[in-house]
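Every protein chain of the complex appears in place save one, which is left out.
On to chain A.
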Amino acid sequence: MSSATTARSTEVTVELHVNGRVYPARLDSTTTLLDALRDDLHLTGTKKGCDQGACGACTVLRDGKRIVSCLTLAAQCDGSEITTIEGLAEDGVPHPVQDAFVKHDAMQCGYCTAGQVMSAVSLLGEDEDRRATDDDIREFMSGNLCRCAAYPNIVAAIREVAGE
């Protein structure tokens, strides 16, 4: 658990609901959701790529919508339902987006993959016109950087799931 770093820091008590489990936590009030997930809950599938909200590697779902967890304080999520990459499979059955990413090789190094998958899952919950064309999918997914550039394969994977 994080502890106070300066005289101004304060600790807060937070109840984090992550992947259907409840984690009571006492955290420094400045702790981001990303750091809480990784350091305190040991859910390391969510990645830190920039800590500035510019790369999307830390994307998770809050109440079904994607957020960048590096720009979200853990304390803001008290009582929200958070879903991370570790919580996508149901009873050991992978989410269709995960299957499609495997099939279409929508990854290389894999570091951004959790964030890409969470954004893609979020897109499936959006209005259909946000994924009507490949260009719509590209636009929606452009907050998730992939330096290996699996982009066309990511679009193909999402297109397949969105079309079903």
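Simple rule for what comes next: a residue touches a chain if its C-beta (ideal position, glycine included) is under 8 Å from a C-beta of that chain, and two chains touch if they have at least 3 such contacts; residues count from 1.
Convention: contacts and distances are computed from a predicted model.
Chemist: Name the omitted chain as UniProt records it, choosing among "Cytochrome C oxidase subunit III", "Carbon-monoxide dehydrogenase large subunit", "Carbohydrate ABC transporter permease" or "(2Fe-2S)-binding protein".
Modeler: "Carbon-monoxide dehydrogenase large subunit"
Chemist: Can you list, in ascending order, the chain A residues touching the missing chain?
Modeler: These residues touch the chain not displayed: 2-6, 28, 30, 38-39, 42-52, 54-55, 57, 84-86, 88-89, 94, 98, 101-103, 105, 107-114, 117, 134-135, 137-139, 141-155.
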